[in-house]
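Data block below; observations after.
Here the complex is missing a single protein chain, while all its other protein chains stay put.
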Amino acid sequence: MVSTQEYKVIGTRPIRHDGLDKVTGRAVYGADIKLPGMLYGDVLRSPHAHARIKSVDTSGAEAMDGVIAVMTSADMPEAGDKIVDLGEGEINLKYASNHIIASGKVNFKGHPVAAVAATSTNIAREAVRAIKVEYEVLPSAITVDEALADGAPIICEEMVGDDLGEEVKNTNMASHFRHEFGDLEKGFSEATTIVEHRYDLAMVHQGYIEPQNATAVWNEEGRIKVWVSTQGSFSTRTQIAGVLQIDESRINVVPLEIGGGFGGKIPIYLEPLAAILSKKSGGKPVRILMDRTDVFDATGPTPGGWVNVKMGVNDEGIITAAESDIRFDAGGFPGSPVGAAAMCVFSCYDIANTRIDGYDIIVNKPKTAAYRAPGSTHVAFATESVVDEICEKIGMDVVEFRLKNASKEGSRRADGPIFPLIGNVETLEASQASPHWQSELVRDGGNGKLRGRGIANGYWFNIGFKSSVNLSVNTDGTVMLVEGSTDIGGTRVSIAMQAAEVLGIPAEDVRPTVVDTDSVGYTDVTGGSRTCYATGYAAYNAAKSLITKLTTRAASIWDLSEDQIEFSEGKFASKSDPELSMTFKELASQLNDTGGPVNSTGAVDLENAGGSFATHIVDLEIDPETGKTDVVRYTTVQDVGTAIHPSYVEGQMQGGAVQGIGWALNEEYFMSDEGAMENASFLDYRMPTSLDLPEIETILVEVPNPVHPYGVRGVGETPIVPPVAAIANAIYDALGIRLRSAPMNPGRILVALKEKNG
Amino acid sequence: MHPFDYVAATSVDQVNSVLAEHGKRARPLVGGTDLLVQLRGGRFELDVVVDIKGVPEANVLDLNGSLKMGSAVSCATVYENEAISAAFPGLMDAAELIGGIQIQSRASMAGNLCNSTPSGDTIGPMIVHGGQVNIVSSSGSRTVAVEDFCTGPGRNVLEDGEWVLDITFPAPSSSFGAAYERFIPRNEMDIAVAGAASSLTLDGSGNISEAKVSLAAVGPTPVTVGAIGDLLEGKTPTAENFEAAGKIAYDAVSPISDMRGTIEQRRHLSGVLTRRTLAKAAERAKAG
Amino acid sequence: MARVFIPFALRKLTDGVTEVRVSGGTLREVIDNLEEMYPGTKERIVENDAIKSGLAAVVGEQPTREGLRTKVGEDIEVHFIPHIAGGRAVARCGSGLGR
Partner (left out) sequence: MVDKIHVKTTINGLPQEFLVDPFMSLLETLRDVLNLTGTKEGCNDGNCGACTVVLDGRIVDSCCVLGAEIEGKTVETIEGMAGPDGLHPLQQAFLEEAALQCGICTPGFLVSAKALLEREPEADEHRIRYWLAGNLCRCTGYDKIIKAVQKVQA
């Protein structure tokens, strides 16, 4: 099913409202803030991955000229053991507080130990170096296997783990859960082909270009104002309130423009430190900026770990059983996306008998955060590689196999719930028909290079949750839209377009603004692929409410009752008298004579959006002498529900694919034995440059989401799910080697080729 | 960062006197693409940086058969010069792949040399082009071959108060060719996992009269493999001979394993890149 | 009657039963009735009169946004799915199904 709905605004490509500021350098990002009397902060971070803090001597810093305030964990209020819901994910406040500044112990390299506010950036930096910390270095555990081994150092000593419902003490295993449906043994006994392998992945980072930053004022009334780059102003407020033990109503979070997030700018890092330093310096504004090394060392990457997948198929090519064991490193505190991974691992398939075990494991690395479809890329690497191998073994076309086993409306996902209307089959069919898949692969790349083609599927559920939008009508017929969703990639325009569609006016006539937490109703994070869906829905509701109010005005002007007036095609009209008709703009011009301003509000708390499926096709060219891989053609196919602004939908698909390509080929946290990330710079982290990529082709499949008025599905996260698996499958196609560790870098390819060729 | 002073020097003498006064606590500044990053990262402290971009002698770029390249001349200035590009192809190969355009606009080959990292892309090409470094100080000047300049990772022959004013290269014969290739996992903005610079001179009958190979990122300093010259001299420039040269390179290097690559990968790449750059150098030598 | 799917970690309390029919017009009533049938289950699902943090209650196809007040229709499926949270320092962490 593909959208046939006719829209006036939706599906067009207007210029985003915030674009002008962003191409002229006028847009104000977090680090651009400068306030009168502002001080500059810096943070002392642990050089050790695991150590007890025996003493902290700040006297050297305090004695320096230009140093105004110094803080340690002793300045933090005691946080209770309380779970706080952040919209996408939850945090334990005690851990959150210890994460922001170490108390007694450091759990990862880069863990903050003290902070300073001074009259210049350089004085603050020098002052941090003057703080003396005595550490007792402890043994560290860097991988999930090390952390679960006998005799492993216990990282969160007071934590009680949950092993299938049983309490476990003295463990790094925060959680082990299981999903089980059908009869696994029976399912595997019906299989004639069974493939099982383990897939390892390194920790990787979102790699947003703008480092974290925060500026805070804690004033004499005990009110805190924070200017920050965040995916969620309200979740930032909640976290600050929890960690500082202050009422949320006393905190105003001003979200500035945000230079990328991808999930990494949901947790807070610097805000409470800036606030406490402000308080200690008598209410002066304090700004703290991370540098790139801080970002790698001490923000929230996505986990490393491993995924084991076992899958059985019968002679007809039907999957009869599937089993998975997923172990993620959470970082220095509990809370990896292993739960989400378990939801996604078999979600592209309709399988009667499944079992999934998930483990959340603490290690001495930075505490993980969300990263675009968190957990789903990991499990797709495993499942989609196994599927590729099965197809080869049973001699079935890889797309036919996927179509034959595809999950669809009514299929049971392996964690339990039944799928609503989804576009998995439609996406696969569009991939099959795509020019890329239909093209012939020229296997000889010249100069001894070999080419291969791979394909893989991916799924991400899209969350719903809370959003608020306010609309007010100007007498010139334009509408001001106020929202709480921070705009990372063009959501102002996609939300404004949904309001404009209802109101029957051009997108340009709706002016969207993202405001602070004092100025709009509660709105959850820009994350979980929810913003265009949920905040768009709130805008839709607000616009509908506006039409109702304007209908009353039209009724009063024409002396009719409201039910005698209809609104369609952007016009208010009498149902009986064709002479009586006004455009939105014409009616707006009469507001001041009919009762004054007209405003409205839309607020929603939505269930999930049903999810989005993607299929990616990739052609690689590999130099077998060096192991160097180049992507020569790439196509992304995705069910996007309804593409509100197709350019930005394509942009999400392209950007996600390229992050996945980087993850597949080169990106990783390269850890020393002591738990230090050795490549904590853009030079050695090796994200793709423009020269590493071809055009990224996009095919938008539109299976409208039945629970959204315009059929919107979240599109932002799914595009990062298939690339790692697609590239692994293409490497096999080119070289005949199955790589089961990411990144599949030149070194690994050379080793595998050598093993194969002897 | 330890606060340092900045001096924009306009003469050789001025640079000499600042360096003489401050010794280890002062260094010349050209591109800043290594120096400022290292200072910011706390690798070492300085009291003064001396900007030498205003010193006329450091900006010389004189091609007169031989080439004289001032130490402040940016990589971009070098490769944009077509005559130099044609005569010194090994230098061109390296200058065009350092950093991105932004880095090439500032960084100089002398700066790359003085940074003395084993992975420095321009050092091998300068070696195979026979570069001679003109080192000056308040007490005079001396000349050191590029080949003998680096003494360890980040270390070189410069004494306190000394700096590089220029590097000269002899005029290549008409049957000379050179090439540089490095291996990086990306296509730009990366540090060599391994690199190879090769040069060849052919005699009247098309045989190799001289061959030189210098390898990057496979030892504490650039590794010049003399045995390859011995092997190839008098031989014909064939794939088989270059393959044999690659095997010598494989055995000659002693790399380490780190985040950028493993020992075996680097040895293997040394062989591959030696073969490839010799072949490219031979093509260029034949083309004259 | 709703079809309640018993999470793996609770199956010891249900003698291994994986799916059970439970009556109740709201999620609260369903959980209370489940507790009648299998004592001990409620405290593993509900805390402070709300679904425990770290757990998502699915009524029908998607996690409910109305908590214990959610209307539960005839024949509708009810799931309690652990989604890993930030963990807890003392007792219960992660899945929310721990004791």
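Remarks
To keep things simple, chains are lettered A, B and C as they appear, and every chain counts its residues starting from 1.
What we mean here is this: a contact is a pair of C-beta atoms (placed from the backbone, for glycine too) under 8 Å apart; a residue touches a chain by one contact, two chains touch by 3 or more.
Everything quoted here is computed from the prediction, not taken from an experiment.
Listed by label, the shown chains that the missing chain touches in the whole complex are A, B. Listed residues A:P47, A:G260, A:P506 or A:P709: the one in touch with the omitted chain is A:G260. Screening A:N219, A:S681 or A:S741 against the full complex identifies A:S681 as the residue touching the chain left out.
For the chain left out of this panel, the touching residue among B:S11, B:Q102 or B:T151 is B:Q102. Remark: the omitted chain is touched by one listed residue; of A:R292, A:K544 or A:K571 this is A:R292. Across the interface with the omitted chain, chain B contributes residues 1, 3-6, 8, 29, 31-33, 36-37, 39-41, 49, 51, 53, 74, 76, 99-103, 105-106, 187-189. Contact between chain A and the absent chain runs through residues 13, 15-16, 18-20, 22-29, 31-32, 34, 120-122, 206-211, 257-262, 289, 291-292, 488-490, 645, 647-648, 650-651, 654-659, 681-683, 687-691, 693, 695-696.
In this text, only the chains that are shown with their structure count from here on.
Spacing of chain B relative to chain C, judged by their CA centroids, is 68 angstrom. With centres defined as mean CA coordinates, chain C is found 27 Å away from chain A.
For the pair chain A and chain B, the distance between C-alpha centroids works out to 43 Å. Per the touch definition, chain B reaches chain A in the complex via residues 1-3, 42, 183, 185-191, 193, 258-262, 264-265, 268-269, 272. Interface residues of chain A, counted against chain C in their complex, comprise 81, 83, 85, 89-92, 94-96, 156, 158-162, 164-167, 174-180, 330, 333-340, 343, 358, 360, 415-420, 464-465, 605-608, 610. Interface residues of chain A facing chain B in the complex, by the touch rule stated above, are 122, 125-126, 129, 625-628, 630, 665-666, 670, 678-679, 682-684, 686, 688-689, 691-692, 745-747, 750-751.
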